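Omission of a single protein chain aside, the complex is shown with its protein chains in their original locations.
This part shows chain A:
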Amino acid sequence: MSVTTELSNPAGTTTQDAVISARHLGLTFKTNDGDVVALSDVNLTINKGEFVSFIGPSGCGKTTFLRTIADLEQPTSGTLTINGMTPEQARQSRAYGYVFQAPALYPWRTIEKNIALPLEIMGHSKSEQDARIKRTMDLVNLSGFEKKYPWQLSGGMQQRASIARALSFDADLLLMDEPFGALDEIVRDHLNSELLKLWAATQKTICFVTHSIPEAVYLSTKIVVMSPRPGRVTDVIESNLPSERPLDIRETPEFLEIAARVRDGLRAGHSYDGDHV
């Protein structure tokens, strides 16, 4: 799409900056009702430090793509590399943190123990665990809630705790699957601006699945528009919004222009399969 993408990605090669590189990626689920094509010929490069949103209607494969990066699903065709490794190698080297749609906190662990979970599994020392818990809880503004159990926290705070858990082991890549989808709009706005600050502070590469156009435009440096049946990429939009983004940037003409282009992309993808109005 943009000049930089084309320059940095001559066909079939990846630059050293590429964190994620998908080439002709396809994934077909075999079900009792026949094959379901979840991803078809996806080509995409995501560079270090980018904030990439995946947007599209249900069934467009955006979550499947994220799960494929995380080695939670296996592609059936094409290639996918993460930091030059296969998804499995990347997972084994703990290359990414994953934030699910639901907080998925373990109810028998306190918030700090939940954040310690990946650290325990990865074998960090107790003092190292404590330092990381403190740092990530500060980062998501949850200090003071260390000893609380998940049920004692609101939905927004639980999701913040799950982000802290994904950040605690310092993977450079953060995969987020509609993390704020179940939250109300006020909490969501707040968490979105928090997330941008966090991204600026940590310099991580973030892949963010959403079905909200304003959320995608507000957060991203790159927006990947996908469409269903079969799941494929229909547009990749580079955002030229400034990196400093107050919430009211959403009323500026630049913002609305990008939002309009995302909407066009979604509509184009929809008219393709004909059975939608």
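Assume contacts are C-beta pairs under 8 Å (C-beta built on N, C-alpha and C of every residue); 3 or more make two chains touch, one makes a residue touch a chain; residues count from 1.
Here, contacts and distances are computed from a predicted model.
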item	value
Which of "Glycine cleavage H-protein", "Ion-translocating oxidoreductase complex subunit D", "Fe-S protein assembly co-chaperone HscB" or "ABC transporter permease" matches, in UniProt, the chain that is not displayed	"ABC transporter permease"
Among A:Lys48, A:Arg91 or A:Lys134, the residue in touch with the chain that has been omitted	A:Arg91
Absent-chain contact - pick from A:Val37, A:Ala102, A:Val187 or A:Leu241	A:Ala102
Those residues of chain A which, in the complete complex, touch the missing chain	70-72, 91-92, 94, 96-98, 100-102, 104, 106-110, 117-118, 120-122, 149, 151
